[in-house]
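Removed: one protein chain of the complex. Kept in place: all other protein chains.
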């Protein structure tokens, strides 16, 4: 057991930290924040992604030949932590890097690699994910969006949902049904769809927090060249499963944990300062019990991720560990957000924009956003199935 | 909404209370308790049951013609409350009264009524229940104990489990398979089995609390006269379902609630008296939160039962209400017992017989016993199925 | 022995529920306050505000328990909280007002012309709804209240304040000089929460409610806590119904999701919680109506427990609805938001559990 970093890893961290210090605006995260307007925020994040690319901080895990740094797992963990610590904006092109790019790297043709990878790493082309459908949520394999081959084209018809940032994306990485007669897991394929193709329409879906990160995306006779098929026709499910295992690993959790810990720090700051009838909030023993549990759970998020991280470093396959991590952080973060509102008393309802709101009303937004944690990226029910069946070996 | 009792109901309560005052030994529940030795306790409870009979306080809900009082539902509620309030011993013959007797009353032949009902109400014959089997627990309909008709006898082979007080019972009220070829719910019948029949053996099962209320009961070529079949052959499942609905109604919960409240009172008494580094336990705000929740939940047990009680009084069928009540009290009582040990600090581990134990070590025994609440009489999982399907109409 | 509502009580609740349902925007995805005035008018026309007022003042003379199903319907329908607060204030005037105050206030209330917002919460006092910084000295009220639902459209404020020696309740017109009302930015815009500042506001002795009555503040808390518990259970019940309906209809893996135990058992647990919460709340309504010995304990029990159940019910409903659950369009967030308003009104969960214990221990000492 050893929590120290090699000199090389330490240098990597310092290099990134130094770069972030110059790349982010002065006062970032303290007095300067992302634009509130969604369109402006998109532009801001797009610019940030390009800045990341120009500093060679995009797709650091990709091989050097495709513009990456071939970063080790530890470096990826450091990257996630430092980005979170600096409160850096979230990347708009996560799907491009983690899903589309990773899949093309592993399963794409050389022509696809040459065509698609450079603009991803340069953050010149942004990607959205076409996986879920209104009737294929937890049951992803029941995707119905059809792609029928006609000559050198697929004609795509159907509807996708939860296509984050579809409105800002040039490409969609889509799971479509190419064989309607095969058993449901067997007739799926991956297509790379140009979002400027005729026949695509997008309807934004607002979330309960009021933001519109997600969309419904409709495909009506959309033509996709056959060379945009990734891997073999009807082999999409297998590819999806290997790719998804990389989506939510311990690196992701390490970054999130830093951000949750920043929330918790803010809560402690409020509790230590906010007066009550006999002291400050942090003097209240009942408040302290709630804080205590949140402190422990937020720290446990990090430790659970580090365990998994260490196992992967030691050569273990990425398996249901990712589900354990995701199930843990999502509920622990929800409990922290519940505790925060619990603790704030009557001020709990005051939100961003109110002079009396605590910590600028951030807890209210976080509370609302946190409700999605146990639903997106595989609901908790699905994670529990995966853990039960694949990790514990319980029967289906 | 009206929580008052009629004069007649009030007189009923006073009559019972007065009788209990003379029937129970002086100092009962304060300085005088049930014998600790199991055999002695059995004898004590048998005598108590006979005393109940002699005072006409056994089977009060039965019709007057069979020795009952034809008590109304409200009177049954009052009875349960007063018995609990007086900390009266539990009846040994619950199965005789609530299951065997009730079923014979509704489905038995006149000869069966004449033969079996008088000794039940007189508490001269005690009954045990032969329902569950090692492989038929939650899935009761998969009972395998076979009864094969040979002439004017059934020959019974098999094994029952959780047969409470089998060792003290003269009769067993058993669910057996009479048609092995029918679908599993269709081939069951009820037999009344004389426990002195050759071929019956009993093995006591200790519980986690150390007590041995339960048994495994083995039947090897046990002969049962065909006149001991209740209702029609192969109609046992339907009869079982109607009978079981009466087993755990709001009356049962009202009695239990009084006993749980006595536990809680004891806990409050300890908390109000037990010194800590700066006051008494009841001064600790964290302790108070736990007490507060338990106080509310124990009161809610009563209120939930009263709601159901009122609905039955108003003419509603006994339905999944019983599952709601059972699910509620079992978990609320478990939480109260967890809270009690939580609160007691290092003394939590000291149990009956230790000079330093709080309240004579009762909380430790209650804690252990409470673990069975969510399992017996239909596990919580089964209750949730019943509520989900029969009350909420969710699909199977 | 009967713990059920009678037909009149039930149908009153149903009628109010139907009126609210006519204003679909109330539970729609958009949390803004467009239809508040119409809803108020419709309920006033129905005579809602006359129900608690004695006949001599132009009302019907019902008790609080008669309105329990109605207040649940207000919660279920996400009615503006000002409606319930006016009912609570009406009952407070009934109980604490002197003859003159009753004669002056009740006819206007009964006619639906006087909406009363309750100003109790303050910043900087933790979760304690009792202790007020907001002070009344020499007939002048100074201080600041937060989260006052509907203050901006109400005619009157019922203010928890204190003199040097004791807490008092003051009735202050919203247009009195020195009163400033600003809407909050908050988690539930539809609740109409406002910040109310009193700057040296003149308060005559005739404006004090239950002056000198040591239990006046407790009375207001019990009535308020009970009403909030009713609204909480209204929300919880809607969340249960919508969850069950969705679980029956939504299919995944070729089956309605309600056939999976993960969903079925969650619905069952929610149903049990709703049953327990409603029983607890209904008892509090009864205890308030009857001024039962355990009124304070019953009201605090209901507020703490039902608030918790409503918050959990919203979480359950969102989870059961999956991806749809966290869309704006489905509108479940409206209930989640309102449940937070209720949770933090009239004292937090921890404060009320604490009060239950204090009451219970005090009752033990008496016994």
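When the chains are written out, they are named A, B and C in that same order, and each has its own residue count from 1.
To be clear about the criterion, a residue touches a chain if its C-beta (ideal position, glycine included) is under 8 Å from a C-beta of that chain, and two chains touch if they have at least 3 such contacts.
Only a predicted model underlies this, so the values are computations on that prediction, with no experimental measurement involved.
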{"item": "Visible chains in contact with the missing one", "value": "A, B, C"}
{"item": "Touch with the omitted chain, as defined above, among B:86, B:120, B:156 or B:281", "value": "B:281"}
{"item": "Hidden partner chain, residues of chain C it touches", "value": "260-262, 265"}
{"item": "Positions on chain A where the hidden chain makes contact", "value": "1-5, 9, 74, 77, 265, 268-269, 272, 282, 285, 288-289, 291-293, 295-297, 299-300, 303-304, 306-307, 309-311, 313-314, 324, 327-328, 381, 383-385, 387-389, 391-396"}
{"item": "For chain B, residues in touch with the removed chain", "value": "132, 135, 137-139, 142, 161-162, 205-210, 214, 274-277, 281, 284, 286, 334, 338, 341-342, 345-354, 356-357, 361, 364, 367-368, 371-372, 374-376, 379-381, 384"}
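Throughout what follows, only the chains that are shown with their structure count from here on.
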{"item": "Maximum centroid distance from chain A, chain identifier (CA atoms)", "value": "B"}
{"item": "Chain nearest the overall C-alpha centroid of the shown protein atoms", "value": "C"}
{"item": "Distance between chain centroids, defined by C-alpha means - chain A, chain C (Å)", "value": "39"}
{"item": "Interchain centroid distance [CA atoms averaged], chain A/chain B, Å", "value": "53"}
{"item": "Residue numbers of chain B (touch at least two other chains)", "value": "285, 289"}
{"item": "Multi-partner residues of chain C (each touching 2 or more other chains)", "value": "263, 350"}
